[in-house]
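Removed: one protein chain of the complex. Kept in place: all other protein chains.
Our next item is chain A:
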Amino acid sequence: MGDTPQRSAHAGTGGITVATGHEWAAGASARVAETPGNPRTPVDNGMGGGGALPRARSFGAERAFRGLTLAAGTAVLVIIAAIAIFLIARAVPALRANTENFWTYEGWSPNEAQPKFGIGTLAFGTVLSSALALLIAVPVALGIALYLSHYAPRRLGTALGFLIDLLAAVPSVVFGLWGRDVFINPVRDFSAWLNEYFGWIPIFGGDGPFGRSIMLGSLVLAIMVLPIITSLSREVFLQTPTANEEAALALGATRWEMIRTAVLPYGRPGVIAAVMLGLGRALGETIALAMTLGITFGVSFNLIQNGGNTIAANIANAFGEANDTGRGALIASGLVLFTITLIVNITARVIIYRRREFTESAA
């Protein structure tokens, strides 16, 4: 508190003192005048009209606190940079040791004397399972979000929205456990049924065993990202200006027409962002997929046969018996995953920031 009252005392001195040196202007308070030893005389700071203000201390509490917060802010950037740097540093030796092409080789045996590993099949599995999960989850999630925001009674909608938020917090390992202990049975029956009647379509072909397949993994993933997409889109739908909705209804639109013409266009950027965030979560999901996929290496569009693998699931599965090169190889695959999710997230954020400007200018 010491410095600010002085500041107000100087405030009245204006610019006169700059010319008069040690002479205090009329506005200076007696208290300041009584302390001739004050080093911060106006002439010292050599400034212009505001020169009577005390110079900020070169090291005060204000400066220190500001520096502290600046350091904390910089830490975020440092962490992101450090993630990239350390992953690259550990990945490069393993990539040098790789005797096969990292992008195209189908297999993962980095622990041998001749390390061979390739990211191709894993990246394919990651993208395939995430894409399928979103394909299933997005329409359902939007349906629930619309139900909660525009169809359900308000009180029920709020309560169920709260419940959906809670489900978004359930750890992925629980979904993984449920997927491999419980959900696998109906999925296996369904796969066998699909294979029997639609086996002529390549994605439902093969002759078993069924169950721990891309389909199970994608369905579990879909169930996991469902609450996230639902809760984000519900918020966006609830923000639709009431005036727009009422205008549509007043023009004689049915409820669905009101949703199509007022709610969906308004919410589109928000929904896209929610889907992208869900995609980011699906791409990075580790444990649930490590527990539900039947880990194999190979590019296959078959959805129902045992198999499938993703980058993250492979890291969790292969980490236990990895040696030094093996760890490096896994870190290299993690780097690829990091890059993919970074691109997805940055795209989502750019969309959100654009929308923010859009809604602010609209309001």
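The rule is simple: a contact is a pair of C-beta atoms (placed from the backbone, for glycine too) under 8 Å apart; a residue touches a chain by one contact, two chains touch by 3 or more; residues count from 1.
Quick note on the criterion: contacts and distances are computed from a predicted model.
J.: Missing chain's UniProt protein name, "Sugar ABC transporter substrate-binding protein", "YdbS-like PH domain-containing protein", "Response regulator" or "Phosphate transport system permease protein PstA"?
T.: Missing chain, UniProt protein name: "Phosphate transport system permease protein PstA".
J.: Can you say which of A:135, A:170, A:201 or A:251 touches the chain missing from this structure?
T.: Of all options in A:135, A:170, A:201 or A:251, contact with the hidden chain holds for A:170.
J.: Taking the full complex into account, find the residue in A:201, A:251, A:299 or A:346 that is in contact with the omitted chain.
T.: In the complete complex, the chain left out is touched by residue A:346.
J.: In the complete assembly, which of A:118, A:217, A:267 or A:280 touches the absent chain?
T.: With A:118, A:217, A:267 or A:280 as choices, the missing chain is touched by A:280.
J.: Could I get the residues of chain A that touch the absent chain, sorted low to high?
T.: Here the touching residues of chain A are 1, 3-5, 8, 61-62, 65-66, 68-77, 79-80, 82-83, 86-87, 89-90, 139-144, 146-147, 151, 162, 165-167, 169-178, 180-183, 193, 197, 223, 226-227, 230, 254-257, 259, 277, 280-281, 283-287, 290-291, 312, 315-316, 319, 327, 330-331, 334, 337-338, 341-342, 344-346, 348-349, 352-353.
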